[in-house]
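Yeah, one chain of the complex is gone here, protein chain that is, but the others are all in their spots.
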Amino acid sequence: MKFHTSYLTFNTKRRQEIIDITDEVEKCRAAAGIQEGMVLVSAMHISASVFVNDHESGLWQDILDWLEKRIAPWSPDVYRHNSGTGEDNAAAHLRSLTVGHEVIVPVTKGKLDFGPWQRVFYGEWDGQRSKRVIIKAMGA
Amino acid sequence: MKFHTSYLTFNTKRRQEIIDITDEVEKCRAAAGIQEGMVLVSAMHISASVFVNDHESGLWQDILDWLEKRIAPWSPDVYRHNSGTGEDNAAAHLRSLTVGHEVIVPVTKGKLDFGPWQRVFYGEWDGQRSKRVIIKAMGA
Partner (left out) sequence: MKFHTSYLTFNTKRRQEIIDITDEVEKCRAAAGIQEGMVLVSAMHISASVFVNDHESGLWQDILDWLEKRIAPWSPDVYRHNSGTGEDNAAAHLRSLTVGHEVIVPVTKGKLDFGPWQRVFYGEWDGQRSKRVIIKAMGA
């Protein structure tokens, strides 16, 4: 059984940002040398997401708008987390819960076994500071 | 360490549809011959979901209504993804992000280790065309 673990660090210019990390996931698979197995990709922070979707910049903007307008508006005043801790990022936590913070990518015959349009993304919901993602490949 | 990989293909009559695939997950476990481990079940498209919930047709309709009315209305005109690409399915992408595109089913003593009402479903959010799901069992 083989394992390999990589860590990515991001410090985004904007507070919310979506970044394609698929090539890093494949690098971790190759470093593990696995032909069959799974790669876990997981945000190490509670105000960020990892998800699989489409490499299309219009959609990325749709996702940011949708999180703000429909899922969890930033509204710093309405959350107990903000008033209690002096932070303003409660909405980023709720966005992380909605979109999820991790994915598992299947590996078959030495490749990430994705459908035609699938790519892996890091979703930064409270950036402009150093944040990490763990990638762990496991298989044979 | 044992692996087995299966692929399912769906071409739904309706554009949105929910399909119970639990029996296919168990077939993959059995084909792998594992007593302990995990089975990954993952949509290979970015406008579909895989989730665990209840085999109850009223709830399935509730889920479709809830996605349309509360989570991500179809509204083709409001999304950049639609205006930029000529597609109309941005809402299906957002529904996939909300419900998720994959689950991991634990395997214990040669069985899918589910609670009393848990079943695995494929959620098609933009069907009427050929789409796939990967099932990968991994264990011993």
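The chains carry the letters A and B, assigned in the order they are written, with residues numbered from 1 in each.
We adopt the following convention: a contact is a pair of C-beta atoms (placed from the backbone, for glycine too) under 8 Å apart; a residue touches a chain by one contact, two chains touch by 3 or more.
All figures in this text were calculated on a predicted structure; none of them were measured in a lab.
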Residue among A:V107, A:V120 or A:M138 that touches the chain left out of view: A:M138
Hidden partner chain, touching residue among A:I18, A:I34, A:I104 or A:V120: A:I104
On chain B, residues whose C-beta touches the chain left out of the figure: 1, 36-38, 51-54, 56-59, 61-63, 66, 70-71, 98-100, 103-104, 106, 108, 113-118, 139-140
Contact set of chain A toward the excluded chain (per top definition): 1, 3, 5, 40, 42-46, 71-72, 79-85, 90, 93-94, 96-98, 100-102, 104, 132, 134, 136, 138
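Throughout what follows, only the chains that are shown with their structure count from here on.
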Length of the line joining the C-alpha centres of chain A and chain B, rounded to whole Å: 20
